[in-house]
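Removed from the display is one protein chain of the complex; every other protein chain stays in position.
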Amino acid sequence: MTVYLIRRLMQAMLVLAVMSVLVFLGVFAIGDPIEILIAADATQREKEEARIALGLDRPLIEQYWVFVQNALQGDLGRSFVFNMSALQVILQRFPATFELAMVAMLWTVLFGIPLGLWAGLKPDSFSGKSIMAGSILGFSLPSFWVGLMLIMTFAVVLGWLPSTGRAEPETHFGITSSLWTAKGWSHVMLPSINLALGQIALVIRLTRAGVREAMLMDYVKFARAKGLSQRRVIGVHVMKNIMIPIVTVLGLELGSLIAFAVVTESIFAWPGMGKLIIDSINLLDRPIVVAYLLMTVFLVIFINFAVDVLYSVLDPRVRLKDAGA
Amino acid sequence: MSGPTPTVDAAAVSPWRLVVAEFFASPLAVFGLVLLVIIVGVAVFAPWISPQNPYDLAQLSIMDGRQPPGTESLDGLTFWLGSDDQGRDMLSGIFYGLRISLAVGVLSAIVALAVGMVMGMVAAFFGGWVDALIMRIVDIQLSFPAILIALVLIAVLGQGVDKVIIALITVQWAYYARTVRGTALVERRREYIEAATCLALSKPRILFGHLMPNCLPPLIVVATVQVAGAIALEATLSFLGLGLPITEPSLGLLIANGFQYLLSGRYWISFFPGVALLLTIVAINLVGDQLRDILNPRLKK
Partner (left out) sequence: MTETLVVERLQTHFFTKAGVVKAVDDVSFSVGRGKVLGLVGESGSGKSVTGFSILGLVDPPGRVVSGAIRFKGENLVGRSEDDWRRLRGARIAMIFQDPMMTLNPVLRIDTQMIEAVQAHEPVSKDVARQRARDALGQVGIPSPDERLRSYPHQFSGGMRQRVAIAIALLHKPDLIVADEPTTALDVTIQGQILAEVQTLARTTGTSLIWITHDLSVVAGLADDICVMYAGKVVEQGTVDAVLDHPLHPYTNGLLGSVPSRNKRGQPLQQIPGMTPSVLKLPPGCAFQARCARVSAACAEPIAMQEFRPEQFARCIHPHRDEVPA
């Protein structure tokens, strides 16, 4: 287990290193930061001076080394739009994105698993087929368009929920969140549902496939032959088996939720990292773009790593095999 | 319980006729196919069937802007689906937008398929470190959300049609590579490859002449899903303002244009391009779903 963990951790570090090279090359080497950083009417001399001041005259390897050293100290450059440390700007926005992603995850679990279970247990019923048709739609619907339709329906026509923004966060028990208030929930409702739809569709399909497969297994029939109630057979014997892949996928999808928050946040003006990155790409605020990309890449790698570990903890077959080896 | 599946033998006789017959057994899939044919037809013949050339500014009048569906323009043209802020007929805009969205989606899928297929087969055929290297890259790439990869590329490369297509190809190729490798690993152990090897045929000939055709069925399934994914991703990027330029609006950009008018109740500028996008993706997915059910031997019982 320990050996496995260390090996997996080293793999994760390697991926992070490769991604940092790619992002560095992409953002710093391909474009010329001077063109963006310096006013357009600057003289050639001023440009040269800035170039030397920023270390851009040195070889690429050296520049990368400086970049990495700074990055390790949490310095990913200064945003020239906010005139602050880029990492700080990102970290300020992170809680909002995380909050949105977690609420979306909540909907995913709350709706995806029961609906998938139902569709898996009654695959030929009308309700089961409707759920599946709905999930195909959930897959097909482009999330940004669904977002617009949600705004149109619930904010414009019905006027039930606010269409944009996030409520003022409050701090209770050491947790700062906008979800402490009813207003906070009303604001997070539409964007989180929008973000969750695709994931719900995915979890429905996954759960349904898992249930259908598990129901054919001898161990389910044997559990029934023991005289267990249907509730226990499904709730324990079937669920315990399908929860392993579902938890794994849910974990991996958390990274997806954070990345796809880019779209949702842009539509609902949710003040998270995603909206920031789109603005920054358009404003050519490169330090922010780099900080966001590295941060998200780091998050995804971390999540994948955590899920791998979780998987080996959940599945006794994997867990014990590694322990024995 | 698990007897030999007779369908496998039957498929060896006339696989394509069987696939076609099975495909038409599902009314939903047929509906998807019909819808898809219509959509592709509209996209291909857009210049001839559109009431208006939406790119020709001379034909547009700002006075016709933001008219609701059914309004007649100053030139006597009926805006069946309304008009946008430039006075452009939405129906024509959608026809041309479909053309661009489909073209970008299909083009990127074809290139990605070619790249992925070659990489996947090389990995499967040569094995060893080549295989390990290619598959590790695939694994790493697939562990990142598609939109994140696209964002990195757009941030690095800048914007433009070519950049979007490059981003879409980069996002997709790994799926094909993994699928092809999986199939090829199974297929290369079959007798017919051994026979070809015994005949001392050249490696490329075995690879592309013998192995490739047999890896196609699962690829077709992945390809349908991927084209839908590519169209959706391109639309998303365009919606975010990171995709295609405003001069050639794809469906995503049309939807983005209407976004600002949505809150004032002028829903049609965003709504109808969205419906077109939705129908396209649903049609492709319906067809793809059925193909997967037919071509997946694991589901046959």
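Observations on the structure shown:
Residue numbering begins at 1 within each chain, and the chains themselves are lettered A and B in the order written.
In the analysis below, a residue touches a chain if its C-beta (ideal position, glycine included) is under 8 Å from a C-beta of that chain, and two chains touch if they have at least 3 such contacts.
These numbers come from a predicted model, not from an experiment.
Within the whole complex, the absent chain has one touching residue among A:L106, A:M217, A:A269 or A:V313, and that is A:M217.
The chain that is not drawn here is touched, among residues A:R7, A:R58 or A:K226, by A:K226.
Not every partner is drawn; the one left out touches subunit A at residues 217-219, 221-230, 232, 236-237, 240-241, 244, 315-317, 320.
Rule of thumb we're sticking to: only the chains that are shown with their structure count from here on.
Considering their complex, residues 15, 18, 22-23, 25-27, 30-31, 136-137, 139-145, 148-149, 151-152, 155-156, 163, 252, 255-256, 259-260, 262-263, 266-267, 277-278, 281-282, 289, 293, 296-297, 300-301, 304 of subunit A touch subunit B.
The touching residues of subunit B, when paired with subunit A in their complex, are 140, 143-145, 147-148, 151-158, 228, 232, 235-236, 239-242, 252, 255, 258-259, 262-263, 265, 267, 270-271, 274, 277-278, 281-282, 285-286, 289.
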